[in-house]
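Written out below as C-alpha cells is the structure these notes cover.
A single protein chain has been removed from this complex, and every other one stays in its place.
Going by the order they are written in, the chains are A and B; count residues from 1 in each one.
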Amino acid sequence: MTTLTSLARAIAAERGTAQRITTVRHVHIHERPLVLVPLTLAGEANAPLAAMVGTARDDARLLVVAQPRNRDQRFGFAADLAEIVLDYVALFTTQVELVATNRGRESRARYADGPQLIVPNPAGAAFVRMFGRSTRFRKTDGQWAVPMTVPVLGRWLTHFAERYDHPGSAALVALTSALTAHWATGQSALEDANLAALMGWLDPPAGMTGAEAGEAAEDPLAFPPAGPVTDPTFDNEVLAPLIDAYTDNPGEPALARLVAAVRGQIEPTWDLVWRGVELLRALPPGERVAVRWGADRDAYSSMVLGLADGRPPQPKRDGAVAAAGRLNRMERDQATYDVQRAFDDPLVLAEYRLSGEAFAGVVTAAQPDRVDTSGRRRVLRPHVTVLTQDPVRFTPGMELTSPARPSQKATVVSVHAGAADKAEVVLELAGGMGSSLQAPPGSVPEVGERVCYTAFGDAYQQTPDFPAREDTPWTHGGPPRDYVPTDGDAAEDWS
Amino acid sequence: MSDLDARLARLRGSAQPKRHTARTIAAMTANPGCSRRAVLDAAGVDKGRLATQVGFPARFGQSRFAITRGNAFEAQIKADGCAELLSLLREKLDLPLSEVGYQDLESLGNESNADRHARAREAITNAATEAGTLFDHPLLRMEVGGRAVYLEPDLIAFRLAGRFHVVEIKSFPVIDGQADPAKVAAAAIQSAVYVLAMRTMLEEQGLDPATVSHDIVLVCPKDFANSPAVTLVDVRKQLTVLRRQLSRMARIEELLDLLPDDLTVDPRPDADGVPTATPEELGAALHRVDARYAPECLSHCEIAYFCRHEARGETSALGRAVREDLGGIESIDTALALARETRRPTPEQEESAALLRAAARLRAEVSA
C-alpha cells in the first residue's frame, strides 16, 4: 500500500464509488481464458466438492462430487477436469513464432499464444496448486491406476501454480488480486478479498452505490462465498442433508437435488468472475503487458516440450539449487514487473515521484552539444536542466533513467531549490545518441519538453550461474538423491 | 466479592460469565490494545451474544463437515491407547519402547470440574516423579483475570527423560512438511495456554515447572491422507505473549477507572429470558468503552462488526497501513479536506497535510 492508493481508498470511501489506481491494465487478459471456480469440502485436505469450468460465460460445465470422501468419485472428478483442461491447453500448439535472442544473432521458437487460467481468488489458486500436487504422482497402472489424463492434469495445474508465484505472470490469475491491483474500494484490503463485496464496489447494480452494493454482498445467503470453502450454514443446513440422502439412496433424484444445490452456490461466483474479467478487459493494456505474456508463453512452450520429452513430474519441494535458481528468477521478475508498471503507467510512476524515487518536470535549459574533453577521448555529454515540483531526494552522482529514453543514462550533476517549492535538477546525459559528437534530433530532451527520470531502469539482467544439482555443496546438504515417485505416492490415500 | 469483581459483575449484568477456553484466552492476544475487548473479556461477557443483541451478529460458523473430520481424526489418533501416535512419538521424542502407559482422565459422569481437575493434578504430579504415561483429557486450571478457568488439552505426553510435552491434535493437513501458518499459529498459542497451566500446577505442587517442555507436539493429518504427521513446535514466544496478556488482565482496574461506575451491558432478561434492554441502550453502553478497530478484528473478534460500523469514516477502518499512508490522520473527511486544501492543517497536521497535498496534486495531474 502506498499513499496514492490509500488516498484513492479514502476518496472511494467518501464517494461510495471505487477509484482507478492505474491508467492502464497491467495484466494480460486472454480472449479465451479458462475460468475455473472450485469448491471444496470443509475440513478435508483440498477434497473437491465441485467445479464450474469453461472458456465462455454461457459455456459452463459443472462437475460435482456427490460423495467427496469417496476416492473413486474424486478420481472421476479429476478425469473430467483433466479432459477440459487438457483440451484447453492443447489449443495453442498450432502456431509458432520466432523470437530473436542473443542480440538478434539467434532465434528460438515459442508458441504464438498460450493458455490462461482464471480463478476467483488466491485461495482458488491454492486449490490449483494442491490439486496438482495430489494428482501428478498418480500411476496409470497397477493397483491404484487412474486414467492417463489425471497425472498430466496434475502437471499442468502445477505448471499454472508455479507461474502464479512469478511476479507479473498472467498464466494463472486470481481475480480479486487482479481487480484490486487496478481499483481501490472504500473498504479495507481484507474485505476486498470477498469477490462479491469487491464486485459490488466495482460494478454496483443500478440504483445502488458501490458502498451499498459491497455491504449487501457480505450476506453469504444472498452471495455465496467465492470458495473454495463453502458457507458453513449452507454446509450444515443444505449440503450435509443432501449428501446424506444421496449416500443412503444414490439415485438420480437425490443426485439432481444435490447438483442443483451446489449449482446455486457456484453459479453466482461464475457470473461475478466473468463480469470481473470483462471489467479488466475493458481497460487499455499497458505497453509491456505483451512482453510479460511472452514470458508466460515461453514457460508454456517449455512445458509442452517437457511433457513430450517425458520429463518427470515436478518434485514435491525444490532442491537447494532449484530453490536458489527459482528465487533468483522471482526477484528479477519482481524488479522487472515493478519497473515496467511504472514505465507503462503515469499513475504508478506517480507513486515513485511521491516517494522521491522519480521526478517529472519541464526542461528549462539544454546543452545538447556539450562535449566532455577531460578523458582520453572526447565524448558527447549533453546537460539538461529540469524544473520539478516533485520532492527530489537524489544527490549528485546518482544515475537515473527516463522511460522515454530507456537506453540513455542520466547522471545527477546538481540539485538546487528553485522558486515556489520547485527544484532545479541538472543532468548529464550519456548513451542513446549515436556515436558521433552530434546528438541526433530527439535524442536529447529539448527546452519545454516534459520529462521524467527514475532511479530504476528496465535494463536486461543477466542470469547468474548456480552449481549443477549434482554439485550441490556440502554447506547445503551435498548432492540430493534423485526423487523417484513411488508406489507410496500413487497409493497416497485420499481420506 | 472484591470491589473489582462486583464492578465487573455489574458490567456483565445478570448473565452467567462466559467460560474461557484455551481458544478464547489465545484470542485475547490478537488485539491487546483494544480496551473494549479487554473490559468485556475481563467481565466474562458473552461477546457473541452481545453482538447479536446490538444488531451486528458475528459471522463465525463451523461446518459440520469440519467438525466431523476433526472428531474422526482425534478418535483415530487416540484409538487403541494412542497406539499409532505412540510409535510416532517414540521417533520424535526418543520415547523408550516399553514403559509407556495411557491414562484417560475423561470426566466420570457427574464429577465437578474441581474434582476432575484434582484427579488430573494427582495423576500428573505422580507421573512427574514416576513412570511415563500419556494422559488423555486431563482437566487443567488457570487463573484468568482473577477467576479460575478449566482447560482441557487434547493430550499430555510424558517421557522418561523427565519432561512433559503437550500434544495438540488438529485436523488441518501438513502437506509436504508445510501447513497453513495461521492455523499453526493458533494451535501454538492454544498449546502455550496448556503449557502455562501445566507449569503453574506443577509449581503449586512444589515441582519444577521447567519439566513441562516448551516444545509442543502438533499432530495433524499428513498430506492428503488420514495418517498422522508429528511436528514439534517451539512455543516460547507464545508463552511470553500470554504471560504479558494475563498480567494485563490483572491491570484491568486502570481501564475501568476511565469508565462510568454504573456502566453495564446487561441485557436485562425478563422472566422468559427475553432481553428488555434495547439494542440502542446496549450499543450506547458499548460506545463508552474505547475500541481499537482494525479490519483484522473481523476474523477473530465476535463484536467486530459493531466496531466496524462505529469506525465508519475513519481511516483505520480502511486498514492500519492506509491510516499510516495517510499520515496518521484519523478521519477520512479530514484527510481529504487537507489533501484538497479546503481545510487548514493544525500545526500538528502540517507534515501530513503536505504529503496529502502532494499526493492529491500528483493524482490530479496524472488522471487529468
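Things worth noting here:
Here, a contact is a pair of C-beta atoms (placed from the backbone, for glycine too) under 8 Å apart; a residue touches a chain by one contact, two chains touch by 3 or more.
Keep this in mind: contacts and distances are computed from a predicted model.
This figure omits one chain of the complex; the name its UniProt record holds, of "AAA family ATPase", "Co-chaperone protein HscB homolog", "Heterotetrameric sarcosine oxidase delta subunit" or "Integration host factor subunit beta", is "AAA family ATPase".
Here is the thing to keep in mind: the chain we left out touches A, B in the whole complex. Contact with the chain that does not appear here is found for just one residue of B:R10, B:H287 or B:R320, B:R320.
Of the candidate positions A:E331, A:D372 or A:D421, contact with the hidden chain is made by A:E331. Listed here are the subunit B residues that touch the chain not shown: 29-33, 174, 177-179, 181-182, 184-185, 188-189, 218, 231, 233-234, 236-238, 240-241, 248, 292, 296, 300, 320, 323-324, 327-328, 348, 351-352, 355. Residues of subunit A that touch the chain left out of the display are 165, 167, 317-321, 323-324, 326-328, 330-331, 334-335, 355-356, 393, 464-467, 471-478.
Just so we're on the same page, only the chains that are shown with their structure count from here on.
Centroid to centroid, with C-alpha atoms defining each point, subunit A and subunit B lie 35 Å apart.
Here subunit B touches subunit A in the complex through residues 59, 61-70, 171, 173, 175-177, 221, 223-227, 295-296, 298-299, 313, 315, 317-319, 321-322, 325-326, 332-333, 335-336, 339, 355-356, 358-363, 365-367, going by the rule given at the top.
Of all residues in subunit A, only 1-11, 13-14, 20, 23, 41-46, 130, 133-134, 186-191, 220, 230-233, 235-236, 239-240, 316-317, 346-347, 349-350, 353-354, 389-391, 492-495 touch subunit B in the complex they form.
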